[in-house]
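Below: one structure, written as structure tokens.
A single protein chain has been removed from this complex, and every other one stays in its place.
We just call them A and B in the order they show up, numbering each chain from 1.
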Amino acid sequence: MKPAIDMRKVERKLGDRQMAFDFSRPRGSITAILGPSGSGKSTLLNLIAGFLAPDRGQVLIDGTDVSHLPPGERGVSMVFQDNNLFAHLDIATNIGLGLDPALKLDGTQKDRVAASLERVGLAGYEKRLPGTLSGGERQRVALARAFARARPVLLLDEPFDGLGPGLAADMISLMLEIRADVDATVMMVTHDPREAESAADQVLFIDQGRIAADGPMSGFFERSDLPALSAYLRGRPEA
Amino acid sequence: MTTAHLTRAEARAAGFGGVAAIALVGLGIAVPVAALLVLGADTPPDFSVDAYLWRITRFTLWQAALSTALSILFAIPLARALARRPRFPGRIWILRLFAVPLGLPPLVAALGLLSVWGNNGFINRMLGEIFGTAPLSIYGLSGILIAHVFFNLPLAARLMLMGLERQPQEYWKNAAILGMGGWTVFRLIEWPAVARPAAGAAGLVFMLCVTSFTLVLILGGGPGATTLEVAIFQALRFDFDPPRAIWLAVIQIVLTSLALLLLRLIGGEDERSQLLAIGNDRLDATGRLGKSLDIVLIAAGAAFVFAPMAATLVSGLSADFSRLIFRPALWQAIATSLGIAASAAVLSILVALLLIRARFAAPDRPTAGKLAVDTLAGATGSLVLLVPPVVMGAGWFLLLRGGRSSMLAPLAIIVTINAMMALPFVMRVLETAYRAVLNRNGRLALSLGVTGWNRIRRVDLPALARPLRAALAFAMALSLGDLGAIALFGNEDLATLPWLLYQSMGSYRTTDAAGLALILGVLCVTLMIIADRSPAETRENRR
């Protein structure tokens, strides 16, 4: 079976730092992307999403080379830490945009908007503006949109940061359910090892623009063969 | 804004400050008007509205409405194109040079425009080469419109660009990942972001065009194109009939206020974004067609604005600078101009800050009084532009009787009038920025107990450094090009650059005048460079 995400010798220079990524992920996997700040975690997501074009190499999604496709045609959904919703548009419109970017929704699509809100426990929120929701609720709307879009790849850029441990855990389980519903492949940037452990089955550890380690989640934090990992974990007293 | 960002004591202080500022500006207008009415009137006031007055009133509003519509209409695609292309070489210079028309005296701008569009202008000479005749004559309404768009398009585009660049980075990422097309992005994201500054810019442009005087006369082609401001000027100068001048000014203010109210009713208030971040990488704007269109739009806009400026530059270079710069009068005029401009700008900023803070104090628990302060503060910040400087100047002058031989009184009057004229611009630059700062730091400051004076000093002003510098530069540029206020107090020791320029023009010395115009333009650009001199800081904020 073709890998869901296949980064083939992708290189990209940003400022004076050379980034290089070469890995693949099977369909349905959940990968935590870890690494010190500034190591290139978000750059990796940007390369997959299409916000950055590689200087060399190819990005394949479900076996198709998408290197030259705009973000909207790559089959990815993305949730950011903040500003996932257009503040001046109501919740239904924000989700509806995920189904049809020109916002010409038919009856079935409207039903799907309502269903996705129900799926994240926010039924009846259609007409509300993002500003009237709490931070956790806004992120749930973002997940609802990803659910409604049902794209093969879901990219998460520290989406549960700043929500508090209890709320973050709830959000992770909601994300996992949604992932299962739409059979998506997840790449998730986080800086919380516990979050990574509870959500992911695989790890990419990025250091100085390169993949320093690529392996299963279980036992990853016990590895002692990676000086960069030890330094990274030492810097985090809670781990 | 829903939650309080000010403590109760702060809100009270802000309210007082606002009332004080409104009173200050009100007195600044009311006192000279009263002085003119009481001391200057020896004839019974003439409140008649004859056919002539009726006709020029209609023309005033009509040309202002058309000029505003065109300026805004062209500014929207231009601002959008500039926002979509956040980094290309020369972009910063386009934005800087966009501030220059504001600082040019109307006569200089008119001559620059005519070098491009006039009978002997660049375009007509080119058409003449091709067709043998010069078919284009801009004198009349078209000339007035071209001139007003030249002055106001860059201003409106800059204000709207600020609105677009305030949108968070994620918006554009989302738009890209959701595959939103250019039209949808415009309809759902860009237009809502632009609508508010567009409405604000439209109000400002409308007022500037209503009070336009020199340009309308020079390019209008005849007395068919006369604005109320001309009639006010005539009433005060030739007829020396202050009550009549004030009556005309009242008509101007009332009708324009009504028009602005109408504009607001049509424009409506849109939802204020609570989520704030600054970003401008436009990941949605990657289509080749759209890219080319952006480049064409930017090039066309820049050409339209820069061509008359280039003409001013070229004719300025023909001046004999080796002689000009050794004239002590030049250096004294530069010093006087900068001194007056800086004082007026700082005064304007102080009043604007007081007015803005008063507006923040209001929405917490709205009472009739607070809402009145809010509305008045907003109105003060804009309608002051409609009071003809010549009326204010004459009134103050009458009151102080020229201040005898003292230099301070006329100087203070000039500074005050220039400060009031700059107020609407300063308000527009500072208000949104201050709101953003309060949203970002307001609760943090409250929680840390940094309030009152300390908060203004340690939190608000440092966070506002950039917009403050921008407001300062804008206000100074405006005052630099102003002649109106100073003309009444002519005094060789108070000569400013525009004064020197008109003096040269008035005695056949057109090349000297061209050189002075160039110096004035260079000063404006320098101010703009100082205003955004720290690009590093900007980058950092955007991360």
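Note that a residue touches a chain if its C-beta (ideal position, glycine included) is under 8 Å from a C-beta of that chain, and two chains touch if they have at least 3 such contacts.
Keep this in mind: contacts and distances are computed from a predicted model.
**Student:** Assign the chain not included in the display its UniProt protein name, restricting the answer to "NADH-quinone oxidoreductase", "Thiamine-binding periplasmic protein", "Sarcosine oxidase subunit delta family protein" or "3-oxoacyl-[acyl-carrier-protein] reductase".
**Tutor:** The record names the chain that does not appear here as "Thiamine-binding periplasmic protein".
**Student:** As a test of the contact rule: which chains in view would the missing one touch?
**Tutor:** It touches the following shown chains in the full complex: B.
**Student:** Going by the contact rule already stated, which one of B:Ala394, B:Ala473 or B:Leu497 would touch the omitted chain in the full complex?
**Tutor:** Result: among the candidates, B:Ala394 touches the missing chain.
**Student:** Among the options B:Ile123, B:Leu136, B:Leu494 or B:Ile530, which residue touches the chain absent from this view?
**Tutor:** Hidden-chain contact among the options goes to B:Leu494.
**Student:** Kindly state which of the options B:Leu258, B:Ala465 or B:Val522 is in contact with the chain not pictured.
**Tutor:** Candidates B:Leu258, B:Ala465 or B:Val522; residue touching the omitted chain: B:Ala465.
**Student:** Of the residues B:Asn119, B:Ser318 or B:Thr375, which one touches the chain left out of the display?
**Tutor:** B:Asn119
**Student:** Go through subunit B and note every residue touching the omitted chain.
**Tutor:** Counting over the whole complex, subunit B touches the hidden chain at residues 39-40, 52, 55, 107, 110-111, 114-115, 118-120, 139, 213-214, 217-224, 230, 233-234, 236-240, 327, 329, 332, 335-336, 338-340, 342-343, 346-347, 350, 394, 397-398, 401-402, 404-405, 407-408, 411, 415, 456-457, 461-462, 465, 468-469, 487-494, 499, 502-510, 513.
Going forward, only the chains that are shown with their structure count from here on.
**Student:** Could you give the separation in Å between the centres of subunit A and subunit B, each centre being the mean of its C-alpha atoms?
**Tutor:** Computed value for the inter-centroid distance: 45 Å.
**Student:** Enumerate the contact residues on subunit A facing subunit B in the complex.
**Tutor:** Its residues touching subunit B are 49-51, 70-73, 76-78, 80, 82-84, 86-89, 93, 97-98, 101-103, 129-131.
**Student:** Which subunit B residues qualify as touching subunit A in the complex?
**Tutor:** Contacts found on subunit B: 168-171, 173-174, 176-181, 183-184, 188-189, 192, 270-271, 273-275, 277, 283, 286-287.
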